[in-house]
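A single protein chain has been omitted from the complex, and every remaining protein chain is retained in its original position.
== subunit A ==
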Amino acid sequence: MSDQVDPADAARALNEIDRRREQVIRRKVFPGWWWWAYAVLMTALAAVVESGRDVLLWVGLALFVVASGLIDVPVRRAARAASPRRGLGARRTLTGLAAFVVGLLGVGLAAGFGLKAAGVPHPGTIAAAVTGVLFAVVGPMLVRWEADTLVRRSRSQR
């Protein structure tokens, strides 16, 4: 049967296979608002911590946990709806995102301590806001970059 297949048809089929693999890799799991919602949550939590009021702190922490759980629902749902196969490098993407979060924490802490040393009021809240904006701006770029890398790698494997 394979002898009867037109080489152009075979090439088209291979192209289609590549296209579908790329579609899975590039499938949008994080909606655009997710990054900004976390940025707002981070800033609000920092403001609550900085207020120094115990009641506000516990209420704020509880709200943070509930809100982040709710924000993550569509992401978890989208990820579960078509989870990429292990071989596609999902673990690498998660490692990249974890490194990004650790880097952000470093930036946030450095900014917070720097502002505090300079005597700026509400250093924690300002540092969290800066970190949040970085998270919301760089996060989607990182996800796109990871997808591009995975697509390039999967093409070079053929």
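In the analysis below, a residue touches a chain if its C-beta (ideal position, glycine included) is under 8 Å from a C-beta of that chain, and two chains touch if they have at least 3 such contacts; residues count from 1.
The rule is short, and it goes like this: contacts and distances are computed from a predicted model.
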| item | value |
| --- | --- |
| Protein name, per the UniProt record, of whichever chain is missing from view ("Winged helix DNA-binding protein", "Ferredoxin reductase", "Multisubunit sodium/proton antiporter, MrpC subunit" or "ABC-2 type transport system permease protein") | "Winged helix DNA-binding protein" |
| Absent-chain contact - pick from A:81, A:102 or A:118 | A:81 |
| Touch criterion as defined above, residue of A:5, A:66 or A:120 at the omitted chain | A:5 |
| Subunit A residues that touch the omitted chain in the full complex | 1-2, 5, 7-8, 10-17, 19-21, 23-25, 27, 80-86, 88, 158 |
